[in-house]
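Below is one structure; the comments refer to it alone.
The complex appears here without one of its protein chains, the remainder shown in place.
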Amino acid sequence: MKKIINQTDDIVIQMGKGMALAHPDKIEFEEKYKIFKRKTINPKKVALISGGGSGHEPAHAGYVGTGMLDAAVAGDVFASPSSVQVYHAIKQVTGEAGCLLIVKNYSGDCMNFDTAAEMAEEDDLKVLSVYVNDDVAVKDSLYTIGRRGVAGTVLVEKIAGAAAERGDSLENVQLLAQKTIEQVKSIGVALTSCTVPAKGTPTFDLGSDEIEFGVGIHGEPGIERRKSMTSHALAVEMLDLLIGELGLTDEDEIVVMVNGLGGTPLQELYVFNHDVRAILSSKNIHVYDTLVGNYMTAIDMAGLSLTVLKLTDELKALYDAPADTIAYHK
Amino acid sequence: MKKIINQTDDIVIQMGKGMALAHPDKIEFEEKYKIFKRKTINPKKVALISGGGSGHEPAHAGYVGTGMLDAAVAGDVFASPSSVQVYHAIKQVTGEAGCLLIVKNYSGDCMNFDTAAEMAEEDDLKVLSVYVNDDVAVKDSLYTIGRRGVAGTVLVEKIAGAAAERGDSLENVQLLAQKTIEQVKSIGVALTSCTVPAKGTPTFDLGSDEIEFGVGIHGEPGIERRKSMTSHALAVEMLDLLIGELGLTDEDEIVVMVNGLGGTPLQELYVFNHDVRAILSSKNIHVYDTLVGNYMTAIDMAGLSLTVLKLTDELKALYDAPADTIAYHK
Amino acid sequence: MSTLSKAELFQMLNHMAEVIIENEVPFCELDAVAGDGDFGMSIAKGFKVLMAQWETLNRESIGEFLADCSMVISENCGGASGPIWGAGFKGASKATTGLQSLTKAEFASMLESAAELIQKRGKANRGDKTLLDALLPCVDALNAHKSDENSFKMFLQTGAMAATEGAEATKKMIASRGRASYVGERSLEFPDAGAMALSIIFTAISGQVLD
Partner (left out) sequence: MSTLSKAELFQMLNHMAEVIIENEVPFCELDAVAGDGDFGMSIAKGFKVLMAQWETLNRESIGEFLADCSMVISENCGGASGPIWGAGFKGASKATTGLQSLTKAEFASMLESAAELIQKRGKANRGDKTLLDALLPCVDALNAHKSDENSFKMFLQTGAMAATEGAEATKKMIASRGRASYVGERSLEFPDAGAMALSIIFTAISGQVLD
C-alpha cells in the first residue's frame, strides 16, 4: 500500500483537521466525537445530520453548509460512527425545530443512528430519520436489510437541506427527504478495488480485464464480475437498470450524477457523461441538470457510479435552491 | 489498461462534449478546433486564453468563466494543441482590448502558442503571452528551456482573470500575470504512474515502496526516485523547497494549493494539508487561503503537488475577486 | 473447579481482547470476501480502548464490569460491531448483576442473555449468516452441559466446539443481515466473519482456562 498518510490510527482526525483548516469559513471540526458542523447553527430551523464511515470524501463533511447539512459525523474508514458520536452531534446542532438524520442504509449505520436518536429523545429532542437505499445493484427483498445507500444520498441532502433552510417543519423535511429517496437510484462499477488504510491491501482482486458491476462504495461485491466494457456499453446497461427501476418515460425530467469513486480521472467521467446523454436523448428523457465529479467516493477506487433523480415540481423547486458547501455549490 | 472510454482517438472530443453537456450554462465546446469558451464573450475586456495537452482535467476547460479564462484550447492527451487550434481560439474571443495567452512552459506548447500569436498578429490582433514555470523540481538553467508549468497555472489564471475582468489593459494584465508567475512555486510527487490512453500502459514503473519525488504532470521523471515517506515527512521536504525558492519569512502571507494528480483520494489531500499547516504555523507563515482538490491532474496518477503563492497587496485584491467557473468558485 | 471467580473471568476477558487485537488483519480478511473488509479493524479498535482503560473499569461485580465494557465497546467499536458487541456485553452484564463468580449455569445464562440483546438490537435470526450462528449453538451446547460433572474448562471447550461448528455451517448460508447480505448468493461458500471470529475467540479463551 502506498498512501500519503501518517499513522493509520489517526487518519480521520488528521483529515478532519486538515479539512477544517482548509475551509475555516465553512466548517468546524470537533475532534472528540469527529463531528463536522457549520460555523453558526440556526436553532430555529430543522437540523440536518448525516455521516457514516469515512473514506467517502467529500461526503459528508463536504456537504455541511447553507442549504445542506448542519453536521456530519465521521466514523473510521468504512465503519459507522458510534451511537455516542451521533448522539453528541444531535445534541450540538438540534434546536426546537428538531433534527432529521439522513442515514445510508447499512446495518451498522442504522443501529448506531437509531440508538443515538433514542438517546436524544430521552433528552426531549425531536429526532426523525430517513434511510437512503438508492443502490439498485442490491436486490430489494423482504429477507435482507434492503438496499445500500450510495451517491444518491448527496441529492437527498441537497433537497432536504433546501426544505430545512426554507423553514419547513421536521415532519415535512422528513417527508420530502423520503420522496427524494423514492425517486433516486444509483448503480456503480469498479475497475479496481479500494484499499482501506488500516488493512493495507486491496479489499478485492480484479483481473486486468475485469470489472465489478454493481460494486458498493465500500468495495462490497456487486451484481457480477464482468469483462471490461466500453464507456458506451456501460452507460447503456447502467441506464437500463435505472430507467427500469424509476419507470422513466419520455415525459420525465431528471438530474444525472456521474460520480467518480476516488481514483477515476475526470476525463473518464466526462466521456461517460457524453455516452449517458446520447442514450438519454435517444429516449427523449430530459436532463434538467448534471453533476460530474467525485461526490461519494470509495477511497481510491477506480470506477464510477451513475445516479438518476426523477424530478417532480416539488423536488425541482428545492433542487434549485442555493447551497454553499465545500463540495457542492448552487 | 482499464479505463472507462471508447476509442482512444476520440477521447478529447467525447470528453469535451460530455463536459459542455454537463455545464451548458458555463461553457461551449467547439469540436473542430477543440476550443472551450464562455457562452458570451465581452469584446471590451482583455481576452484570456490558456490550454495545452489534455489529461489535466479540470484544467483548463474547468477554468473558463467569469473571472478567469475566456477560452481553453485542448490538445490530445499530453500533447500541445496545434498552432492552428490556438489561432482559431484567439480569433474567436479576442476583441479590441487584445488577448493574453497563458502558456505552460513546455517546448511544444511554447512553439504552438507563439506561432498562433504570430498568425493572429498578422490579422492585426493584439496578442501577448506569459509562460508559467512554477515547477521547482526542474533546475532552472541557461542550458535548458527552463522550468515546467504545473498547478500554479491555475492561480495565474485566477489573478490575470480578475485583472482582465476589472478592465485592466492588456499590458497590465500581462504584467500582473507575470508578477504572479514570479511568486508561485510548485513541487509534485507521484505514488503511481499515469497511463496515457493511446499508449495503454503506464508511462513509468515504480516499485511498491517507491515514489517519484518531483514528478511532472505528464509523468516526466522528477528529482529522484525515493522510498515511500509519511505525509508529514513529504510535507517537510516539499515545503522546504518552496519556502527556499520564494524566500518566505514569518512576515509572509501565502495561498496554499494541495493538488491531487487524478488518482489520489481526497482523504490523503486533507491529511497532507494538515501536515502542511502544522509546519507553516511552526514557521509563523500565515496562510491566507487554501485550495484542496484536483485542480491540475496527470490523468489517473496517484500523488499530489503542493503549490505556494506568495501574496502581495496587489495580488491579494485580485485573488479575492469573484470567479465562477466549473472547477473554481470564489 | 466448578465455578469461575471474578478474577478468572476478568482474566478471560483480557485474553479475549488480546485475541481480538492479534487477529485484526485476519478478521478484516474474513470480512473482505463478501463484506467491506473492516471487521477486524472495527472490533479491534474498541478492544484496544478497553485494554487502555482496563484498570479504570468498575470491578465491584461481574455485572458491573461487563456494563462498563459494554459502554467502551459501543462507543469505540466501529461499524455494525459497536452496537452488536455492545449489546452482547450489555446482555451479559444484565445476567450477572452483583455476581462475584459464575457457576456453569450462570455462565450459560450470561451468554444466552448476550445473544438475546444482540438479536433485539440487530434483528437477525438463526440462519441469517451472522455471529449469532456461532453464538446460539454455543449457548445451546452450554445449556445442555451446564449440569455435567466435568471441569469448567471442558464445559467451555464444549461451547467452543459448538461455536466452531456453527461458524463452519455459515458457509452454506446466504447472508441476509450485515453488509454481506447485499451480495446474495455470492456469500455462499464463505463463512461469516463475525461467526468465525467468535469461534476463534471462544476456542482461544477456553484453551487458556485452568483445569
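Order of writing sets the labels: A, B and C. Residues in every chain begin at 1.
The rule is simple: a contact is a pair of C-beta atoms (placed from the backbone, for glycine too) under 8 Å apart; a residue touches a chain by one contact, two chains touch by 3 or more.
As the structure is a prediction and not an experimental result, all values here were calculated from the model.
Judged over the whole assembly, touch between the missing chain and the shown ones holds for B. One of B:Val77, B:Leu206, B:Val256 or B:Leu280 touches the chain omitted from the figure, and that residue is B:Val77. Among B:Thr115, B:Ser129 or B:Thr230, only B:Thr115 touches the chain left out of the display. Only one of the listed residues, B:Gly219, B:Pro265 or B:Gly303, touches the absent chain: B:Gly219. Looking at chain B, the residues touching the absent chain are 53, 75-85, 106-108, 111-112, 115, 135, 137-139, 143-145, 147-148, 196, 198-199, 203-204, 216, 218-222.
One rule holds in what follows: only the chains that are shown with their structure count from here on.
Centroids of chain A and chain C (each the mean of its C-alpha atoms) stand 32 Å apart.
Chain A and chain B have Cα centroids lying 29 Å from one another. With centres taken as mean Cα positions, chain C sits 55 Å from chain B.
Contact of a single residue of chain B with at least two other chains is seen at no position. In chain C, no residue touches at least two other chains.
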